[in-house]
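In this view, the complex is presented without one of its protein chains, the others remaining in place.
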Amino acid sequence: MLDSRYKHVFLLPALLALVAIIIFPLIYTVRLSFSGWDVNFPELDYIGWENYARAIADGRFWDSMGTLYLMVLLCVVFEYLLGFALALLLWHDVKAGRFFRVLFIVPMCVTPVVMAVVWRTIFHETLGPLNDVLSWFGIPAVPWLSKSGPAFAAVVIIDVWQWTSFMFILLLAGLMSLPREPYEAAQIDGAGPIRTFVHVTFPLMAPITLGALIIRLIESSKLMETIYALTSGGPGSSTETTSYLLYIRGLREFQIGYTASLSIIYLVIMIIALTIFARMMSRLMIGRQGPVRA
Amino acid sequence: MAEVSISGVFKRFGPVAALSEIDLTVHDNEFVVLVGPSGSGKSTLLRIVAGLERQSEGSVAIDGRDMAGIAPKDRDVAMVFQSHALYPHMNVFDNLAFNQRIRGVDRKTVDRKVREVAERLEITELLRRRPRQMSGGQRQRVAIGRALVRDPRIFLFDEPLSNLDAELRVRLRTVIKRLHKEMRRTSVYVTHDQVEAMTLADRVVVLRDGRIEQIGAPDALYEKPANEFVAGFIGSPAMNFLRGEAADGVLRVAGAELAAGPASGASGPVTVGIRPEDLLAGGAEGRGGIRARITLVEPMGADTLIFCATDEGQELTVRLPRHTAVRERETLTLAPRAGAVHLFDPETGIRLN
Partner (left out) sequence: MIGRRADLYRVLKYAALIAWSIFVVAPFLWALSTSFKSDPGVVGGATYIPFLEYEPTVEGWTALFRDTSSGGISMQGPYLSSLVVSLISTSIALFLGTLAAYGLSRFTFRAGPLGNNDITFFFISQRIMPPAVLAIPYFLLLRFTGLLDTHLGLILVYVAMLLPIVVWVMVDFFNTVPIELDEAALIDGCNPIQAFYRIILPNCAPGMVVATLLCIIFSWSDFFFALTLTFAKVQLLPPTIVILNSNKVPWWSLSASALVSVLPLVIIAFVLERYLARGTLAGVIRE
């Protein structure tokens, strides 16, 4: 470690910026959640826990959370499995490997909401190509955006299309950074490809897998933009995620105080859930081991 | 002209004391080597002199000027690191010239100085190369060159040869020694290798657990180690230590009686230290001879190392001339060279004679 009186020059600007732009607004949200601020009464009064009581009884809020977690779970599992499979396929030298790699990371780079607009035309029940292609195989037209099940599936398909690429690149980077020796040892021990994967690759990849899963969980739990452009939460509220509901309640209906309380509940639950998940997974996969530092 | 005086320096990391009560003056033009096992605080001391770390207590002065609050760049010291620490994004020329450029020295002078140093270290043909395109030995030469170009008041070396293989280490050691002979600059050199310490130093400082165990010229340390630790640390293979009894000028060790030597008023249990090269084979058994059975013979070329065990099971290493006809399982009678017996207090380890 270096030692210098200059050190604060490096850290402080960013720290102050972060506190000003994130922490202060967050505290402000906590304060708002105890007020009855809405369209008719735009003032910062104090109404105690009223908003929270209302939130706890708000079925639509809890439904949105259920929808969100089911969606996130499905998306992340698919993305992980597909991303890992693709990474394994492109791990060792493959003809046109660079071509595939570039292609596979394009989806994570492009604007989600703009792609959702394109996907909307693809999912169009009569004019879209998806039902047309399905009909080649004799599958009847699916009402993609007007029935709740297919609409839910449509959101998941778009998310998997977009973010498998992210899992893929993280896991590929992980695979490429693995040490050679364990593989040579496994080869000498006469382990076949499946055993090598189970006993060498998978455990070695555990820390990276865990990191990638957590990042994806965090990012996908913000899911809102695709829904805004694709289904507007419908049909009914079948694809309404918490973020989308917060947007409707807060910035469309302007129930500021109430939405603030929903935000706080949502944030607390998410942090707890993530912490439990991270603890559980790290015990399961790594067995309590700190990050490796060079 | 440069003299480093370190007085009353302590360095604590939390509750752990890395350095305690360090007093040391490095005289002008002197080559001082700090030696000790890992964790002895030798590098920390060097870094405090460089200004890379701050002592918790005490003071460091260069030429009488207290260095407190003075940044490394303003101390006019140059340092050679163990990991060479060459700037990877610059070629050798730019690495060597960096300091002079930062200081705004004019281009012509920089060019001349760099070329002079490059010639001196025989790295002229490497000037356009990047660090990663060179071997370990070449890199360390450049690192030394980077220090030379500056012509600083003080040279600091932090285990500069530790990452090199044995042959290169010996070669670069002589390069450093020759440079010092020519330039006569105050130098502080850190190493864990006692051979480096012995060959390079005007004076050696032996450190253990953050304390100075002994300061002295290499010969003095070898011949009169102040305590058991220094005795065991300096010299390779290490000194033999045997349990003994002293009484009335007679020393009883491993079934033999030796003359305890003059000036030794010691009596009672003592630790007897004898260097492997100070044990002579042959000599009459009983009076003045230690009986030991050979367990292993290691021919080294110039001489032969013999490992043996006394009747009581204490282990001994003996260095005998080449061609000594000995075989494993034979019994030797060993006698120490006159005046080459070191006595230490078995409790405190302090030298008794």
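So that you can tell them apart, the chains are marked A and B in the order they are listed, and the count of residues begins at 1 in each.
Convention: a contact is a pair of C-beta atoms (placed from the backbone, for glycine too) under 8 Å apart; a residue touches a chain by one contact, two chains touch by 3 or more.
Worth saying up front: this structure is predicted, and the values here are computed from it rather than measured.
Visitor: From the touch rule at the top of the page, work out which displayed chains the omitted chain touches.
Guide: Hidden chain contacts in the full assembly come out as A, B.
Visitor: From the list A:186, A:200 or A:260, which touches the chain that is not on show?
Guide: Considering the complete complex, A:260 is the one touching the chain left out.
Visitor: Taking the full complex into account, find the residue in B:40, B:55 or B:99 that is in contact with the omitted chain.
Guide: Answering carefully, the residue with contact to the hidden chain is B:99.
Visitor: Could you pull out which residues of chain A are in touch with the chain that's been left out?
Guide: Within chain A, the residues touching the omitted chain are 1-4, 6-11, 13-15, 17-18, 21-22, 25-26, 28-29, 32, 82, 85-86, 89-90, 94, 98, 100-115, 117-122, 126-129, 131-133, 161, 165, 169-170, 172-174, 176-177, 207-208, 211-212, 215, 218-219, 221-222, 224-225, 228-229, 242-244, 246-247, 250-251, 256, 259-260, 263, 266-267, 270-271, 274, 291-294.
Visitor: In the complete complex, which positions of chain B touch the hidden chain?
Guide: Those residues of chain B that touch the unshown chain are 50-52, 71-73, 75, 77-79, 81-83, 85-89, 98-99, 102-103, 146, 150.
We adopt the following convention: only the chains that are shown with their structure count from here on.
Visitor: Between chain A and chain B, what distance separates the C-alpha centroids? Give it in angstrom.
Guide: Centre separation, chain A to chain B: 58 Å.
Visitor: For a test of understanding, state which residues of chain A touch chain B in their complex under the given definition.
Guide: Residues in contact with chain B: 2-4.
Visitor: So in the complex, the part of chain B that touches chain A is made up of which residues?
Guide: Spelled out, the residues of chain B in touch with chain A are 52-54, 71.
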